[in-house]
Each structure stands twice: as structure tokens, then as C-alpha cells.
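Supplied in C-alpha cells, the structure appears directly below.
Here the complex is missing one protein chain, while the rest keep their positions.
Up next is subunit A:
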Amino acid sequence: MADARQAAEGVARASYGRLVALLSARTRDIAAAEDALAEAFRAALETWSVRGVPERPEAWLLIAARRAFGHTLRHRAVRDAAAATLSLLEAETHGEASPVFPDERLKLLFVCAHPAIDGAARTPLMLQTVLGLDAGRIAAAFVTAPATMAQRLVRAKAKIRDAGIRFEEPDADALPARLASVLSAIYAAYGTGWDEGLGTGLTGEAIFLGRLLVALQPDAPEARGLLALMLHCEARAQARRGPDGAYVRLAEQDTRLWSPELIAEAEGHLIVAARRATFGRFQTEAAIQSVHAQRAVTGTTDLRALCTLYDLLAEHAPTIGVLVSRAAIHGEASGPEIGLALLDALDSDRVASYQSFWAVRAHLLRAAGRRAEAAPALDRAIGLSDDPAVRAYLARQR
């Protein structure tokens, strides 16, 4: 029984997304696919504990799930029920003869991040359908009530089923926008881990999705850019907090705590992406992290290179975060007054409640010797922090 459970759990982890994608691609009914899969896992536990684990457990589960799926659909009064069942049964008969089944996960990723899906549901939907995460875990990572998250997921699945969102890879002209939406959804999953520190976040899950996307879309430079960015950040996970849990700034991190394996993987993807020679937000952000990573080898940070990359990013993707980081780097490279001038040029409404703006401003004012002005900026940065470790770090500068 323990063996059967272990085998079932092993297959579940490895192939949950593949099975959901395969089962829902034809019917567009993700919820029914998940139900069928749950049923198949139940059957697997029973059967495998008696007869042993089959030679190809994934194929066994697929056939069991298809049977359960057909059964559910027959009991539902949906219009395509008959047709869907027929096509599933047909697939099953052929499926047994030809054991290689297609990987439909890319289609599933595109469906989850479709612009017709509620923006707040896209990342959770991806995490649930591709990785099999339960709504409670996703809700915790997004600081949402589990019931709210569950409802959001149910609504999104109903929309996919009823609105006729196609399980297809988008056409060439729609691809860049649709891919951007998949990338943002994956990056949002990574962001939950970043803000929450270590523990509740989904950084590992996001990197899994990033690797999957690169495997499925090897020619998309931005997919590699995003993966490289996440890997570079992840490489420093151990160095971001001191032994007492206190926040450690990137410039002060002990590079011996950085993971050389993850950095090497990140660099590899950036090199492949750069062969396409097209601008991309994620590639540029990854390149910035790559410059920082070189400190582990050279002992110094190439501030000029960072200035150039931030200028490029500011030109193509001028988010408030990019503009503030750019001011910080220029202040570091060319003197605090230069950085302060760049900060002053930003729209005051956009920065009023943006924590990084006030933290960078306080830092540059102090560096410029303008201590009297630095104090209120620092207080504002502390007041706007939502991370206790960052708050404590800033409070120590007082």
C-alpha cells in the first residue's frame, strides 16, 4: 500500500499537468478533467496496492481518467457530451496502441493566461492545472482567503469551458502578446516568493513553469530571459537574509552563499536568448542580474554596464520600479546628486506611496551629506515597507 501510494504520488507530481492538459484539451473542461484525474488516482491506489505498480503508471492513469471522464460527461447534460465522449473513447483505443501521447501543456499555459480570463486568476489557474497545487496553498501565497481563491478558480474554469477558449497555440501575429501574458503570470508566481521571503512563496513552482515554458518554446528569447532572471534571483536566496533573519542588501551579500549552479544555468539561457538579438524586458532584467552575479568572480560590480542596461530598460519598459532603480544606479556610478536629479524628474503622484522611491531617495540624500532631508525620506520608506526584515534594516539607518 505504501509503495502504491508512493508511486501514485510520484506520478502525480511528475505528470499531473500533462494529464490535465491532455484530458481538457479536447473538451475544454478543466474541472471535469481534474475530477476524472482524482478518480483515477483513487483507483490507482486501490489497484496498485493489490496488483503492483504497472509498468507505465502514467499511461494507466490516463486510461483510467479517460474512462472516468467519459462517465462524468455522460451524466452531464452538456451539448457536446456525446461528441466529447466519442472522441475520448476513440483516443483511448488509439492511445493504447500508440503509447506516446502528446504534451499539451503549452496549450494549457496559453489558455490559463488568456486575456479573456480574469487577470487575478491567471497565475493561480496555471499553478493549479499545471502543477496540481491546491487552492489553499495558492491562496496562502497570494494572501487571499482560500474560499475566495477557490471561487476565482472555479469561475475561470467555467469561463474556459463555456466561452469557447481554444486549446491551441496562438497564431504567429498573436503569439508575442499571448506569450507576454504567460510570462507575466509565471513571474507573478515568482514574485509571491520574493516578497514573502522564504517559506510560503512559490519561487520553486515558478521556476518549474519557467523551465517548462523554455522546453516547450525553445525559440522564444523572452521565455529564456524570464527563466534566467528567476534563476539569478534564486541563486541568491541563501544570501538575502543574515543568520538572524535580517535583510541583506544585494551589494552587501556574501557571494560565497550564491549558488554557482543556478548562476551557470541562468547564464546559459541568456546566451541562447541573446542570439536572437531582440530587445526584451526579461532578458534585460536578467542581464542586469548577470552583471551583479559577476561580483562573485571579479569582486566588483560594473556600474557602467548597469547604467547602460537600466537606460535601455527605461526606454522600452519605463515602469516606476525600473525608473527608481535606474536613478539608484546612476547615483551610485556618477554621484548622488545625479541620482537625485533623476528621482526628482519622476511624476510625484506615481511615487507618493512607492516604497523603493523613498528608500533610494533617503540613501542618496545621506550619501550627498544632506542628512536633514534624508531623515523624513527614510521615515516614509519605513512607513511604506510591508516586509518586517526590510523595515528593520531601514530603521537601523536612522
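Throughout what follows, a contact is a pair of C-beta atoms (placed from the backbone, for glycine too) under 8 Å apart; a residue touches a chain by one contact, two chains touch by 3 or more; residues count from 1.
Just so we're on the same page, contacts and distances are computed from a predicted model.
The chain not displayed here is annotated in its UniProt record as "YCII-related domain-containing protein", chosen from "Sugar ABC transporter permease", "YCII-related domain-containing protein", "Peptide/nickel transport system ATP-binding protein" or "Cytochrome C biogenesis protein". Across A:A14, A:A38 or A:A116, the single residue that touches the chain missing here is A:A116.
From the options A:A14, A:V143 or A:A163, the residue with contact to the chain not on display is A:A163. Contacts to the hidden chain, counted on subunit A, fall at residues 77-79, 81, 114, 116, 162-166, 168, 170, 174.
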